[in-house]
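Omission of a single protein chain aside, the complex is shown with its protein chains in their original locations.
Here the chain labels run A and B in written order, and each chain numbers its own residues starting at 1.
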Amino acid sequence: MTLSYEDVVARYEPVFGLETHVELGTASKMFCGCSTEFGAAPNTHTCPTCLGLPGALPVVNEVAIESTIKIGLALNCSIAPWCRFARKNYFYPDMPKNFQTSQYDEPLCFDGYLDVEVEGKSYRVGIERVHMEEDTGKNTHVGGATGRIHGADYSLVDFNRAGIPLIEIVTKPVPGAGALAPEVARAYVTELRDILRTLGVSDVRMEQGSLRCDVNTSLNKPGEEMGTRTETKNVNSLRSVERAVRSEMLRQASLLDAGERIFQETRHFSEATGDTRPGRSKEEATDYRYFPEPDLVPVAPDPEWVEKIRAGLPELPAARRARLIESLGVSADDMEQLSNAGVVDLVGATVEAGAPVTEARNWWLGYLAQQANSREVEPTDLGISAAQVARLIALVADGTLSVALARQAVDGVLDSGHDVDAVIAERGLQRVSDTGALEQAADDAIAANPDVADKVRAGKLPAVGALVGAVMKATRGQADAGAVKDILLRKLGAAE
Amino acid sequence: MGDLISLTAAETAEKVASGEVSAVEVAQAHLDRIGAVDGKLKAFLHVDTEGALEAAKAVDAHRAAGDQLGPLAGVPLAMKDVVVTKGLPTTSGSKILQGWIPPYDATISKRVKDAGIVMLGKTNMDEFAMGSSTENSAYGPTANPWDLSRIPGGSSGGSSAAVAGFEAPLSIGTDTGGSIRQPAAVTGIVGHKPTYGAVSRYGLIAFSSSLDQAGPFGRTVLDTALLHEVIAGHDPCDSTSIPQPVAPVVAAARDGARGDLAGVRVGVVRELQGEGYQAGVLAAFEAAVAKLRELGAQIVEVSCPHFEYALPAYYLIAPSECSSNLARFDSVRYGMRVGDDGVNSLEDVMSLTREAGFGPEVKRRIIIGTYALSSGYYDAYYGQAQKVRTLIVRDFTAAFEQADVLVSPTSPFVAFGLGERVADPMAMYINDLCTLPASLAGTPAISVPCGLSEGLPVGLQIMAPALADDRCYRVAAAFEAATDRLVPPAEVLA
Partner (left out) sequence: MAVSDEELDTFAGQLDVILSAVARVAEVAAADIPPTSHAVAMTNVFRPDEVRPSLPREDVLACAPAVEDFKFRVPRILAEEA
């Protein structure tokens, strides 16, 4: 019998935790001057340091430190007065030195929290630490069926990504979310992403791997201690975070129900199936032989510098939302919806550009969200600015465009990169307001569809839709559908 | 021409600058000498005849054009093979790097070239600088110009032998636990380990990052100081490079050469003499101390009780760091690859490569270091060794309250026979007894010849507080001025 999610949360309390890796948006790498630009030809952004050539040495990127402190402050962390980098030693071909320069027991930022809201309730996610490290290169597996590591004949390594500054944000275990644990986990990553964007420290493109999550999940019976956790890797979208927690809860519950034990293990999330599969089983934890990185000196941020950074932080998403709820007059529920869709700022900016709140909200949650979804980009990366959207809304309001035409204009902007007015001019998206032309088109439609016309005459009013469609088609969508419908109904003697 | 090889670097530079000889003539004389004696000495792993003559030609052209020449322009130099040189083979004495042609220059390589110094080639060394005899080189041992059956010291034995054997007036070595000072001592030349951070490590193939320091060899204190000033100075590519002006070592060497040490307090370290030291070495050392007193120095005895723990601490820290530093030799991006037959996995190939590419001493140290860093042992080994380091620093601090410089023999022994200690790692390790404290404390120390024992050179080590490298040079120059220069018997390389 398949276990239902309701059964699981009725009998078990989930605890989750997240380790989030974020690539910082610095111009150069963590320890060398190579560019961090995404998508360059293989091995063109490499130098002695990030290739781990014999003799090369690291020097810390100051902006990476500053960005990490910004993140720490935004997450209500303490900033270490003195900390060091450490070497995490393990062999892997995408790691040039066969150790990762990271931080171990002395993270730059520690002991913070982030509050997130789900279904009107606030949850506090404790932040254990925020520390700095460097990214690895990228392996491509050749041969075998799937491009996966197993069954491959050999692999190819590109070190462009090696040494890009990486921040790891580790939460404390989060209990108490109950059935909403998956949503709270997702809300945390969403909020974190918005904070990172607001801080301007990362472009946070999950699809390019600049934000990656490992999700820890455990279950325990009420009143009992926290259960054994599993770590799910490869969770690389907001939706996947939610799915990964949920699927691990279901999997663990069915094992526990059967009287089995949960083993502490690493599992991999499959975007395709939405569930987790076991990774390499580790009989014992890898010993990384951490020791302080002797090629670097300690980082001891001057308290004055930290306070200067704190004073310069932008308005964070939570504060901005509170302000927008106030100034836009939207409800808290609405705000949560906007927030989940990642369009709070876009709506705010659209309103600032002169659009009414309702219209701005509807566009960004409606057609624009659909476009972002189908193009697989975040709304902010869609390629249409808030000002352009405000312009469209204005053109609809003054009758220049129908809603359908406005949508075509959006398509045009997204495809061409030109602005709204240029697209309207290029594509001739003027609304047909010439009544004579519309009357003619309506007559033609009636003549061409006598059966439909009869149905409408007989009182089946919804059938008129087919005729409206024909007129719209004839006018290439440039007519106002409402006006066309009125004309048709009048001509058929069936006016509402 | 024969005379050109016996000139000091300072004299050579002067003659080149004045046009008395050309840099090309000087380079050619040294290349000829290398051609004549290196078959016996085996100091060089790679001789760059073409590059050397080209560099010399450039110096001559600059002179002809009336350009201001640097203080060592046109002087030949031998570079330890641990230093990365763009376009020139660099192996660090290891098979695993055989054939590697670096695409970049170490900071010191660049500085040497920019100074118009003529690099003759790359010198032999213990593999990855691990050793005290140069016998751990994958390319065979180097001989001592005083006695070809004996070691030239190590790990910079190729660089010491080249200078002592008149193949070059100057060379570069690196010193992690004594690898400049001990070779200088046993070949009768001058070698200085600068304050940690005084000379950039960018482009030195790392052995133990917190200890490695490059430094100069010369046949005179002044030559050594002149080279020191070329290679030292802040480098933004090395995070541990000290952002301060270079200590005025050339001025100190010139000042010291006047032979007056009045008012200088010289501390004799009680723990760096006695049992375990050869009688001839101790006799030479005592005579040296007497000479310093004659020169006006005030001799005091100081005690550094934690120096006896320098050896265990060093042999934990250095292997630990090397186990991590040498992890990069994995057959992926450069160097040797063994066993890539289309069947073996990457893991197999990495193992086979490292098994075939590293020599026994390197493997021993990787094993010890891996163990000392492992999670159950870190505190007892690496962690504890770093604390011992603090105690050694404190011993130095206390001693430098009583004395301006500290002295000891550089090595407990004179050059021993090739093959004598290879099978016994501990017997090899105690060569570093006197040099390790300054390595662990990061303080500067120089070795200057102080006579012979059994016909072989003995070195006097002069240690100074961090950043006070000039004190080493001043005292060494005064001592040098009051003693005879050591020259190996001509018949050895005849």
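The criterion applied here is as follows: contacts are C-beta pairs under 8 Å (C-beta built on N, C-alpha and C of every residue); 3 or more make two chains touch, one makes a residue touch a chain.
None of these values were measured; they are calculated from a predicted model.
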Options B:L226, B:V388, B:L433 or B:I462, residue touching the unrepresented chain: B:V388
Full-complex contact with the absent chain, from B:G335, B:P409 or B:P449: B:G335
Selected residue (touches chain absent from view) among A:G200, A:P298 or A:G312: A:P298
Residue among B:T220, B:T240 or B:S453 that touches the chain left out of view: B:T240
Residues in subunit B touching the chain absent from view: 100-104, 195-197, 210, 236, 239-240, 242-243, 306, 309, 311-313, 315-316, 331-337, 340, 342, 344-349, 351-352, 354-355, 358, 360, 363-364, 366-368, 371-372, 380-381, 383-391, 393, 425-426, 429, 441-443, 466-467
Absent-chain interface as seen on subunit A, which is shown: 26-28, 32-35, 41-48, 51, 59-65, 82, 90, 92-94, 139-143, 149, 152-159, 279-280, 286, 292, 294, 296-302
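Throughout what follows, only the chains that are shown with their structure count from here on.
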Centroid distance [mean C-alpha coordinates] between subunit B and subunit A, Å: 55
In the complex, subunit B residues that touch subunit A: 83-84, 90, 92, 97, 100, 102-104, 106, 201-206, 208-210, 236-240, 320-321, 323-324, 327-330, 332-334, 342, 346-347, 350, 370, 373-375, 378, 382
Touching residues (chain side subunit A, partner subunit B) in the complex: 47-48, 51-60, 87, 89, 91, 93, 96-99, 153, 155, 157, 159, 287, 289-291, 294-297
